[in-house]
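Read the structure below first, then the notes.
Shown here: the complex without one of its protein chains, the others still in place.
Chains here go by letter, A, B, C and D, matching the order in which they are written, and residues are numbered from 1 within each.
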Amino acid sequence: MASFVLKRLALMIPTLLGVSIIVFLMLKIVPGDPVNSIVAPDASEAERAVVRTQLGLDKPIVAQYGIWLGRVVQGNLGDSVTRRLPVTELLLPALKNTVILTAASAAAAFVIALVIGVYSAYRPASRIAALFNGLSLASIGLPNFWVALILIGIFSVTLGWLPSSGMSTVGGGGGGDLIKHLILPTAATALSSVGVLTRMVRSTVAGILQQDHIFALQAKGVRRTTILAHVLRNGMPTILNVTGLQFGALLASSVLVETVFSWPGIGQVIYQAIGQRDFPVVQAGVLVIAVAFVLLNLLVDAIHAAMDPRVRHA
Amino acid sequence: MTIHATTARDAASLRPISREPSRVLLIWRAFSRRRSALIALAVLTVIVFSCVLAPWVAPYGPSEGEVTDRLMKIGSAGHLLGTDEQGRDILSRILYGGRLSLLSGVLPVLLSSLIGGALGVIAGYFGGWTNTVIMRSLDIVFSFPAILLAIGISAALGPGITNIIISATVVFIPPVARIAESAAKEVRKEEYIEAARSSGAGAGLIIRSHVFRNIFSKVFVFSTSQIGVCLMVASGLSFLGLGVSPPTPEWGFMLNNLKQLIFVNPMVTIVPGVFIFLTSLSLNLVSDALSDALEIKR
Amino acid sequence: MSELLTIDELMTEFSIQRRSVPAVRGVSLQVRKGKTLVILGESGSGKSVMLRSILNLKPPGARIAGSIKLAGEELLTKSPREMEQIRGNRIAMIFQDALSALDPLYRVGDQIAETIVAHRKVGRAEAKRQVADLLGKVGIPSPEERMRAFPHEMSGGMRQRAVIAMALSCRPDLLLADEPTTALDVTIQAQILRLFKDIQAEYGMSIVLVTHDIGVAAEMADDIAVMYAGKIVEYGRARQILSAPAHPYTVGLIEATPRRGQKGKLPAIPGQPPLITAMPEGCSFASRCPVARESCREGTPSFTRYGEAHEAACYLLEEEQPIAQ
Amino acid sequence: MDNILEVKDIGKTFQVRSLLGRVKGGVSAVDRVSFSLGAQGTLGIVGESGCGKSTLARLLMRLIEPDAGEVNYRGRNVLDLSGASLKEVRRQLQMVFQNPYSSIDPKMSVLNNVAFSLWANGVSRQQARKTAYEYLDAVGLSRTHADRMPGSLSGGQRQRVAIARALVLKPEIVIADEAVSALDKSVQAQVLNLFQDLKKEFALSLIFISHDLHVVEYMSDEVMVMYLGRVVEKGPTERIFNHPAHPYTRALLASAPSLEVDRAAGSGAPALSGDLPSPLNPPSGCRFRTRCPMATERCAMETPELTAVGPGHQAACLLLKESLTA
Partner (left out) sequence: ACGNGNTAGSDAGASAGGASSGSGKEQKLIIGMSAANIPVPDTYPTEGFEGMRFVGYQLYDALVNWDLSDPDQPAALKPGLAESWETSEADPTLWTFHLRQNATFHDGTPFNADAVIFGLDRIMKTDFEYYDAQIAGNSGSGLRYVDSYEKVDDFTVTVKTKGVYSFLLYDLTGILFGSPDAIKTSGKDYANHPVGTGPFKFVSMKLGQELVMAKNESYWGGAPKLDQVILRPISDSSARLAALQAGEIDWAEVPPTESIPQLKNAGFQIMTNPYPHVWPYVLNVQDGPWKDVKVRQAANYAIDREGMSAALLNGAATPATQPMYSGHEWYSEDGEPYTYDPEKAKQLLAEAGYPNGFSTTFIVPTSGSGNMWPIQMNEYVQKNLKAVGIDVKIESIEWQSLLSSYVQGFPKDKEVGAYNISLPTISPSFYSTFFATSAIFPNGINIGGYSNAELDDLIGKAMAEFDVVKQSEYLKQASAILADDAPWIYVVHDLNLRALSPKVKGFVQPQSWFADLSTVSIQ
């Protein structure tokens, strides 16, 4: 198991290098000069040149990349150009917040999808299954930023039940408070994933129910709950895999939802940084997300291997 | 050449099988058995046609209107879906806007299916290093969450519908390629590929005549299911202000413009959202039914 | 009463594209105590469906009708709970493909123990011990070790033995075996068939064995039922059927199999079996039958009895026409 | 009868790689196999699953590249050829595969499946279709079948298409790799008959691979028995079936269920015990020794060579040698 994970980690290195190159280059081709977000609009070229040198932007690209990567590997993601803070200080809390939101959404989506998906796979012809199928399709078609606004309109402005923005009441805090602030963003974020996951769970479980070993289990006369356990365990690698991918999608779509809910997450930070040409933040942010995504897939693979002896021994 | 082996006679006495309907007809039959899919197809057809024919069916031009007539309610006389912040007829703008929206939903998927499909097939068919290089490179792109990648590309290239299409295309290439690759890998193992190789056919011919044919429906079904997603990514990018230039209407862009009004005049704001929703829901329903009709499990 | 299992007019229908399609169309059979009934038939003739129907295993939307009596008890009217008690306990089943019949994610020993725990009030340790015993009994070397293996770590023959051990775990009265050796090599097949004989001798259970291989039937059967297009066309003592087949289909089947030293042309049955979605009128074999007449395409032939325990469903037999061999 | 195909010491070891691409070991799938095929003769190859039958067939077709050996077709070593001359020779060897559901392209009409081989060799579409019709006719498929998609064909019909596709290039040699194994007995007989007929009709030489002894016996003039990548016995069919020399051949024959009603299972020679060893790590010396009821210590040390045990009849067993020399 440990060697499996290590091997996978080794395989990830080229991918991560590629990611870092793209991250680096992506920002290089963005028009606009980060210097402009530092100096006053009427600054002279000489004033700009000074700042440019300070930022190391006057070196050749390869050198810039080398320097950047060298520092990144040491955990130094540089300083934010516009916010004058170490990037890590800016990103890590934001990443934590995004992970809270994304994990809550993924967990909610996962649980709901599992229940509904398994139910409709077991009773494909039932009306409830048809209803769920319709609903999950519908949820896939809903733009989540739009849903977010509507949710705020209903639950915060009109009914006043839930807060409309932020992740804590001013001066307040604590678990209950966080949960209250989580509900709407989670709902908006999880929505489309619930649809995707439900459908996937349903088709996976339906597929497993067709398999011979499930018939064989029935033929052995074991309890239905035991059979369900077998079904779930067999479906779990696929389901987890897709949930992992969805987690990535959720992580990404958080940009939109975070903006609407003023959720202090990494999506907002990156989006703002793109606007401000704050290269170090964008580079680090995208890198962090991409790495998180890659690691997440590794985790999913590892769970898969832990659950499936065939993979483990391959 | 005239041979009449005895077995030929055996075979001739096979139970005559009546000429069965063509494949397309069979698929259509299976498809049309689902009422929801038919309704969705109808909705989609209406939306697509009225958008394409917008200059003829829209009651007003896309930028006609007086600011004094602004923000009329849904159902107002002469303005079925109300007017927007500049006093323009929302229905007309939706219809005109649909052209770009649909284009930005369909074109990236089409392009990415072609590019991703080709890459996937090449990777899947040849395997080995070719596969490693192509698929690992795509993995890199895939490691970037889609929307972020699209935002990045759009930000790099500047706003505009062309750039949205380009970035959405890039975003959708890796998943298509993955589907195509795994399908091509499967097909590669089939004996008819070996048979083709042993008849002396080169890789190009085999890919063109066997592999593409056999992965087509998988890629097709996946792609159709992505149109709705793509529509949403594109409108999300427009929503973030990376989309079209005014006064060109586009759904995501309209939604963005009207967003300010959501707590003031919600009904007017809801219209573009509803259209995005309806279109993508219909697309999903159609693609869903289609995949069943083509008997492809996803 | 020498019959352990009596099946009467068993009918199993699937719902295919909202149409009800029968895959088993009125099968009547008896399984004698301690004897082996071989069900012989081509692919798609409904052998597996019939076998699963005995345990009331069906996909959603399927319907089973008729009567299945185990030692006089009607099975089809039993509640799901009661059926759970019978499955694996009084009737056990072995599936065609041992690899797909085992859950790939669970250890083989645990899967066998599951059955024991489901039906016997035993603790885990005791169940484990019994599993080891069983594995030893079916000829798996070092069973203590082997029970911790996953299915993919075992060879085909070993897996099939494990599946047999699982089926034996509750000493069932009746063992249903669906093509247990089709996926195996001949040398392994011979081992498994011998194992069947040995356990039958030891446990005295009845076996229903499904196969399409006449050779296997010849080796194993006390009784044979030949199935074609969802129906039994011939049923009786094995020796009689193999030496003097009555139904034209059985005749064709036996002759189409090359024998030792056979040369020259094989007398093949032309054509292929009908699809269950497009059953012809009349005798379902008529279109392939070398001796069929116009009248064969109407109605359904009933069974004609030969001697003590041999019957076949053919119009020509009803008319006592000799069938050309 | 002159030989049109001579195979000498052909071998193939598959490299098994770990996750990171390191070579973990090799599967010796085919090891130093030699045989010859007479013009218009039929060579049957039998053996258990995994013994290298299909690999051998693919090596002959050069679908995979052998590690060693020669394949001489009419005096030319196929392995030395490339480009146009390889294509030319390849046409003379065609193959019919096992699985009727994967052996023809389900998305191509029956006719195009057959015509494809001709297109691949530069025949015009029009001409190819015309020829394809003729060959479909020859395998007993009517024009109404030709325009259909394979999905609506039965397994037997599909194999007929596969046979037509192989024949359409006018090969001299057809390799049938378990071509009837997946078919029902009644249909299998139809296809076997078809092979027999076509063989005469087109003056074919046939390599007939099967794990069914009866089928091989019925089809072949000569038989070659393989075990774990090696040939253990070969010779004229009658001799092999009536006077099997190698213990493995004997065991195979004994294990095959026969139609004799009263013969109980394993009533002949004792059935083999144990399973096939892993090809990743085959036993030393004689590969059969782990399951051989007569194996001695010597069998683990020495690798037996094929030696003559009768007219045209060879077997690879140390014990035989002993009995012969003794």
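Everything that follows uses one rule, which is that a residue touches a chain if its C-beta (ideal position, glycine included) is under 8 Å from a C-beta of that chain, and two chains touch if they have at least 3 such contacts.
Here the structure is a predicted model, which means the values were calculated and not measured.
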Fill in the blank from the handout: The omitted chain touches A, B
Handout entry: Chain not shown: contacting residue from A:51, A:69, A:227 or A:291
Key = A:51
Handout entry: Contact partner of the left-out chain, one of A:24, A:247, A:261 or A:279
Key = A:261
Practice task
Kindly note down the residues of subunit A that lie in touch with the hidden chain.
Solution key: 31-33, 36-45, 47, 50-51, 54, 81-85, 89-90, 93-94, 97, 149, 152-153, 156-157, 160, 163-171, 259-262, 264-265, 268-269, 271-272, 275-277
Practice task
Spell out, residue by residue, where the missing chain touches subunit B.
Solution key: 63, 67-68, 70-71, 85-86, 155, 158-159, 241-242, 245-247, 257, 259-265
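Just so we're on the same page, only the chains that are shown with their structure count from here on.
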Practice task
Round to the nearest whole Å and give the separation of the Cα centres of subunit B and subunit C.
Solution key: 49
Completion exercise
The distance between the C-alpha centres of subunit A and subunit B, rounded to whole Å, is 24
Problem - Per-residue multi-chain contacts in subunit B, two or more chains - result: 6, 10-11, 14
Handout entry: For subunit D, residues contacting two or more additional chains
Key = 157, 190, 193
Fill in the blank from the handout: Given the complex, residues on subunit C that touch subunit D span 42-43, 155-158, 185-191, 193-194, 197, 212-216, 218-220, 238-239, 242-243, 252-254, 256-263, 265-270, 272-273
Problem - For the subunit A and subunit C complex, residues of the former touching the latter - result: 123-125, 210-213, 215-224, 226, 230, 233-234, 307-310, 313
Handout entry: Contacting residues of subunit D [partner subunit C, same complex]
Key = 48-49, 154, 156-157, 184-190, 192-193, 196, 211, 213-215, 217-218, 241, 251-252, 254-266, 271-273, 275-276, 291
